[in-house]
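In what follows, a structure is listed as C-alpha cells, so that the remarks can point back to it.
Every protein chain except one is present and positioned as in the full complex.
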Amino acid sequence: MSHNTFGHLFRVTTWGESHGLALGCVVDGCPPGIRFTLKDIQDELDKRKPGQSRFVTQRREPDEVKVLSGVIPDEDGETLISTGTPISMLIENVDQRSKDYGEIARQYRPGHADYTYDVKYGLRDHRGGGRSSARETAARVAAGAIARKVVPGLVVRGALVSMGTKSIDRANWDWDFIGSAENPFFTPDAASVQGFADYLDGIRKSGSSVGAVIEIVAEGVPAGLGAPIYGKLDQDIASNLMSINAVKGVEIGNGFEAARITGEENADEMRMGNDGQPIFLSNHAGGILGGISTGQAVIARFAVKPTSSILTPRKSIDKDGKDVDVMTKGRHDPCVGIRAVPIGEAMVACAIADHYLRHRGQTGR
Amino acid sequence: MSHNTFGHLFRVTTWGESHGLALGCVVDGCPPGIRFTLKDIQDELDKRKPGQSRFVTQRREPDEVKVLSGVIPDEDGETLISTGTPISMLIENVDQRSKDYGEIARQYRPGHADYTYDVKYGLRDHRGGGRSSARETAARVAAGAIARKVVPGLVVRGALVSMGTKSIDRANWDWDFIGSAENPFFTPDAASVQGFADYLDGIRKSGSSVGAVIEIVAEGVPAGLGAPIYGKLDQDIASNLMSINAVKGVEIGNGFEAARITGEENADEMRMGNDGQPIFLSNHAGGILGGISTGQAVIARFAVKPTSSILTPRKSIDKDGKDVDVMTKGRHDPCVGIRAVPIGEAMVACAIADHYLRHRGQTGR
Amino acid sequence: MSHNTFGHLFRVTTWGESHGLALGCVVDGCPPGIRFTLKDIQDELDKRKPGQSRFVTQRREPDEVKVLSGVIPDEDGETLISTGTPISMLIENVDQRSKDYGEIARQYRPGHADYTYDVKYGLRDHRGGGRSSARETAARVAAGAIARKVVPGLVVRGALVSMGTKSIDRANWDWDFIGSAENPFFTPDAASVQGFADYLDGIRKSGSSVGAVIEIVAEGVPAGLGAPIYGKLDQDIASNLMSINAVKGVEIGNGFEAARITGEENADEMRMGNDGQPIFLSNHAGGILGGISTGQAVIARFAVKPTSSILTPRKSIDKDGKDVDVMTKGRHDPCVGIRAVPIGEAMVACAIADHYLRHRGQTGR
Partner (left out) sequence: MSHNTFGHLFRVTTWGESHGLALGCVVDGCPPGIRFTLKDIQDELDKRKPGQSRFVTQRREPDEVKVLSGVIPDEDGETLISTGTPISMLIENVDQRSKDYGEIARQYRPGHADYTYDVKYGLRDHRGGGRSSARETAARVAAGAIARKVVPGLVVRGALVSMGTKSIDRANWDWDFIGSAENPFFTPDAASVQGFADYLDGIRKSGSSVGAVIEIVAEGVPAGLGAPIYGKLDQDIASNLMSINAVKGVEIGNGFEAARITGEENADEMRMGNDGQPIFLSNHAGGILGGISTGQAVIARFAVKPTSSILTPRKSIDKDGKDVDVMTKGRHDPCVGIRAVPIGEAMVACAIADHYLRHRGQTGR
C-alpha cells in the first residue's frame, strides 16, 4: 500500500501527530467474530508507554485507547466481538509540552526528519516531530493487539538482544523474564540487566544516546503463508519493520550471517517426525523459504539507530539557510530501541495476520 | 501491492517460470515521452545473464528481450518512446534442460521453496524451481532499465562487497572497474579479484556454495522522495530487495552498525554550502531521514544466502513423506550473490522511480 | 482499493456505524498547503444533515466535525493548512434512539442489508443499520469538502432531476435556486417545488417511499485526467457513485440515451475557438472520452431506489428462519435520494481530486 496504510486484506491506516489532539488507527478487514477485550489492547500499549523507568522519555501519557467502531459487545459486557467492519481506535494526546519544541520549528535536528519533511511538503507540524514522531507507533501497537487474535494459536514475542556495544547471552534466554518488573529493557537475559543499566546510565548522563537490536519470534505461524513474488512473508515483515522510526536494518533467520557461511552450513535439513509430520532439523531460514512460511518459528531482527535527540550540540542549518548548532532539549529516550520491542511485535503480527487472510482467500485453506 | 506486482505509480508485474515458454513483465505507469533503446534494456540483462564465467551457472540463455507494447519508435528507428500505456516485455526461455530436474519433482531440496510451494499451493511446477527460480529476476532487470530513465539524472550502481568470509578493501573502491572484462564478481576492488576467484574455485570444487553482500548506491535522487509512514523510501527499498531470491537481510546507510554507535557518532551534521545549498557532512543515514530522501546518495546493502543447490547430500523428505538424501545436480551458481548485483540495482531504481512519480503527484514538484 | 477505502493518491477511509460512539474518516494523500476552514467542511455536512424539513428523517444530529490531525492552523487562527499527513475527521453520534430498532435485530427488512450482512459476517450491529446505514455518508461528505480544495478552480454541484414519476423542467435550471431556503429538494427548477412537495407528502402519508435521480456537474476539470484502461475517470466516478447506499444505476453524459441514438447525433464535434483553444460544440460524452477528461463539464447521473424502510408491512423472514411480516418504524426519509445530492457531489469531487494527483504524478503536468 502506501502513504499511511499497510496490509492488503488486514489493513491498518494510522493517523495523528505527536502533539495534536489525538492519534489513532483504522483496522480494516478484520474477520468477523474475533473476540478481544479493551484490556488486550491496553496491555500492549502499556508495554510501549513512556514514563515507566528512568531509561525512557519522561513524557507521561496514559495512552488510553477507545474503540469507536467495528465491534459489538458480548453478553459479558467486557469482550468485544468484531463485526467485519472497520475498527477505529483513538488515543488522546494529554501531556503535550509544546513549548519545549519552540526552537526546532526553525532548526533542523540532525538525524530527525525535520529537514526532509520541510523539503518534501514545504511545511510541517514541528511540535514533537509531528507525524514523524515515534508517538505514531502507539496506533500500530493497538492494531497489532487485534492482529494477534486473528490467527489462531499465534504467539508473537520480542526481545532486545543488544544495546550499543553490549549484547545478551543467548544461553540465558528466558521469555518469561521479559515481562518481569525488574526488567526495564525487554532483555530475555536476567544477567544482562545490570550491565545494560550501568551502560545506559552512562550514556544518558553524558547527554548521548545509543542504538539497539531487537529480535521478534512468531510461533504458531501456519505453513504456507506468503504471496510470492512481491508479497513474500519475509518481504512484508521487512517492510513493516523498516517502517518503524529509526530502524536501519532488518534480518530474517540468520540474516547477514548467512552471507558468510556455506550452503551445507546454511541448509535446514528435514526428516519425518514420529507423528508423521515433517521436522526441520534447524532454522537458519527463520521459518520462511521462497517467501512462504515453513511452519517453523518466524524469526526477524531489526537494528534501531541511536536516538537522534541528544543534549550534545551538533552542527546544522535552519529554515533560513543559516548555520546553527542544535542541542535537543525536551524529554527523550536515551535508547529508543527499548520501546521498539512491542512495536516490532505488532508489525510482525500484522504482517502474519494479513498473509493468513490472503492465503485463505487464494487457496481456501 | 501483492502477489506479483510491486510499485504504486510505477508498477511492475512479472510472470513466468524457469522452464516455461517465456517470462516477462508489464511496466505500468511509465510516464509518456521516456526515451530508451532496446540496447539499454539488453545491456542490463546481459549483466545478469548466466553462462558468462565459470563462477556462474552454465545454463546459456540469450535473454533477448522483446518490447511488445507501450512504445512508438522515434524517427531514428532505434529509440523507443513510451506512450504512457503499459510496456510489456518478453524474454523467451531457450535452454531448458528439464530432464536435469526429474528427481526434484518429488524431493524437497533444503533451502529451496519446493516444500513451501507444495504446502501452500498443493502442487507446483518443479522444473528448475518454477516460479521460485531466480530466472524470474530477468524480468525485474528489464523493468529496472526503464525505471532508470524515468528520474532525470539518476544513476544506480551496485557492487559486491563481500563473499563468504572475504571482503573487499573499501579504500580501493573504483566504480569503473566493475564493468571490466577481468572482473567476474562485480567487485569494485581490483585487488580483490584473485582472492575471490581462488576462494570461489575452492567452494565450487568442493561441491559447496557461499553467500555474498551487495551494496547499491543511487546518486541523483532528488530530496523529498518517500511517502511516510508506510511507504517510506527506505521501507520500499528494503521490501524490493528482500523480495529477491535468497536475500536474508537488508540495511540502509550504516545499517546494523548504527545500533552499535552513539547518537553523536551517528548524526549527519549539516552546513550551508558556498553555493547556498545545504550540505551534509556525512551520510550514516544512507540518504534517507524519516523515510524521505535527503538529496544525498541513497545507500542500501543486502545479504544473499549461499546457493541452496549443492552437490553435497543433505537430509530431506519427499512428497510421500519419506526420508531422502538430496543432492542437487543441474547447473548452478556457486555464489548466486554475484548475479544479484544488477537485480539489486534494478529493484532500487524501480523504488526510486515509483516514489519520484508519487512525490510529483502529491506535491506537484 | 477495497473494503472501506477508496481512491489511489487521494485516499479516503471511512469508519463508523449508525449508532456507535462516532463515525469518521481518514483522508490520506491530501497535498500539503491546501487551505480550508472547519466551516468549509461543516457547510457541506449541513447540506446532508437530517432533521431539516418534514421530507427527511427527523433524527437530529448536529454532525459537528472535528479535525484531529494533518493540519496546522494559519496565523488567522481559522484557516487550516494541510501538512501532507493524514487528515482524521470525527463526527460524534448524538441522537441514537437504539430502542427503535429492537425488532430488526432479528428480522430481515426487505431492501436492507440485514440479511446479507448476517449471511456474510455471521453477526452484525443491527442498530440503525449499523455500518450499512446512510449515516456513514457524513464521513464521505467531510472528505469531499477537502477534495474540492485540491483541484484549483474545481466546482462540483448536484441537483435532483426527478423524484418518482415527477421530473424537473430542464429549461428552468438555476443553480442558485438549489441553496435557497424554500427548496427542500435540491431541485434546480423553482417551478417544481410545489409539485414535488405535494407528491412526497402523499407518499409519506401513505407510509410509502419513492426514489430519485440526481445529476452531478463538475466544472473546472482540467483536460487529461483519467487513467485508462482500468482507472478511467468515468469508471471511478461510476464506482464512487454506485458505492452510495441505495444507488442502482449510474450514467455519464447522455448515458442510456446514447444507446438509442446514431453516431452522427452522438458525436461531439469540435472547432477551434477564437482564443485558439479547442471548443466542443456539444457534450453528449459528459466531458470524458476514452476515460480521460476533455476539459468540458463532467456530467454524471445516478438513480436512488426508494427508501426501503416503509410503514407498509412486507413479507420477510427472521434470523431463526421463521416467516414474519416486517414494518419499519423509526425515523426515515420518504425519499433518501434528496439527501444523496451532497453525497454524490462529494464522491465526484473525490474521484476528480484523486485523478488530478495521479495525472500530475504520471505526467508531471
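Couple of notes before you dig in:
Labels for the chains are A, B and C, by order of writing; each one numbers its residues from 1.
The rule we apply is simple: contacts are C-beta pairs under 8 Å (C-beta built on N, C-alpha and C of every residue); 3 or more make two chains touch, one makes a residue touch a chain.
Small disclaimer: the values here were computed from a predicted structure and weren't measured.
Between the chain not shown and the residues C:Val56, C:Val141 or C:Ile203, the one that touches is C:Ile203. Interface with the hidden chain, as seen from chain B, comprises residues 2-5, 11, 13-17, 20-24, 26, 28-29, 32-33, 66, 68-70, 72, 81, 83-88, 90, 120-125, 130-131.
Interface with the hidden chain, as seen from chain C, comprises residues 1-6, 8, 14, 108, 110-113, 115-117, 119-122, 131-132, 136, 162, 164-165, 203, 208-213, 223-232, 234-236, 238-239, 242-243, 245, 248-256, 258-272, 276, 278, 281, 285-286, 288-295, 303-310, 312, 314-317, 321-323, 337, 358-359, 363. What chain A contributes to its contact with the hidden chain is residues 9, 29, 31-32, 84-85, 228, 357-364.
FYI, only the chains that are shown with their structure count from here on.
Comparing the centres of all chains, each the average of its CA atoms, the largest separation from chain C belongs to B. Taking the mean of all protein C-alpha atoms as the reference point, the chain centroid lying nearest to it belongs to A.
Between the CA-based centres of chain A and chain B the separation comes to 27 Å, rounded to the whole angstrom. Chain C has its Cα centroid 38 Å from the Cα centroid of chain A. Look at where the CA atoms of chain B average out and do the same for chain C: the two points lie 45 Å apart. Contacts with at least two other chains are made by residues 29, 32, 84-85 of chain C.
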